[in-house]
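Some chains omitted; the rest stay in position.
Note that the chains are named A and B in the order they appear, and that numbering of residues resets to 1 at the start of each chain.
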Amino acid sequence: MLFLVRMDVCLPSDLSDQEAETLKHQEKLYAQKLQCEGTWLHLWRVAGHYANVSVFSVEDLDTLHTALTGLPFFPFLEIEITPLCAHPSRVAPE
Amino acid sequence: MLFLVRMDVCLPSDLSDQEAETLKHQEKLYAQKLQCEGTWLHLWRVAGHYANVSVFSVEDLDTLHTALTGLPFFPFLEIEITPLCAHPSRVAPE
């Protein structure tokens, strides 16, 4: 099952540079791990914003929830989720 | 260049069934032509809505504009465009 997920990042201003760097590093490792597992199917940066648009491929909603709430950035994210289906006009197989 | 495009369809209620079918058929052909040309990269249906989420791959904004305003559904679409960039944490090459 596919979900479009937009994540807007808003790190607290009182986070030290060191803490921010550590967090970003953890976030990157986590994101790349999920991509390698096939859960995080697409990942794009939203131009001009500290945000991304992604497509998650998961078995069920608990997996989606675990994947998103496991993000090191999770407490600092505004998340919007759009469930996706196969489109009848789609040419390429899913 | 990639653009995330959400299209919500709102066909006028005074459109006859015949007109609606013709329009839908034209829309499908148009969408599949653009997919084959590589312009319309991804196309998903938004679950529970008469709407789609797509990713367009275009050389420039005029091409994007021409592609979208050429849609038979264009007069009946609410369109939201999000410019996308490569994300630094992306594993797979673009």
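The definition used in the following text is that a residue touches a chain if its C-beta (ideal position, glycine included) is under 8 Å from a C-beta of that chain, and two chains touch if they have at least 3 such contacts.
What you see is a predicted model; the values in this text were computed from it and never measured.
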Exercise. Assuming 2 chains are placed, give the number of copies in the entire complex as this structure defines it.
Key: 10
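The rule is simple: only the chains that are shown with their structure count from here on.
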Quiz item: Quick one: in the complex, what on chain B touches chain A?
Solution: 2, 4, 27-28, 31-32, 35-36, 42-48, 52-53, 55, 82-92
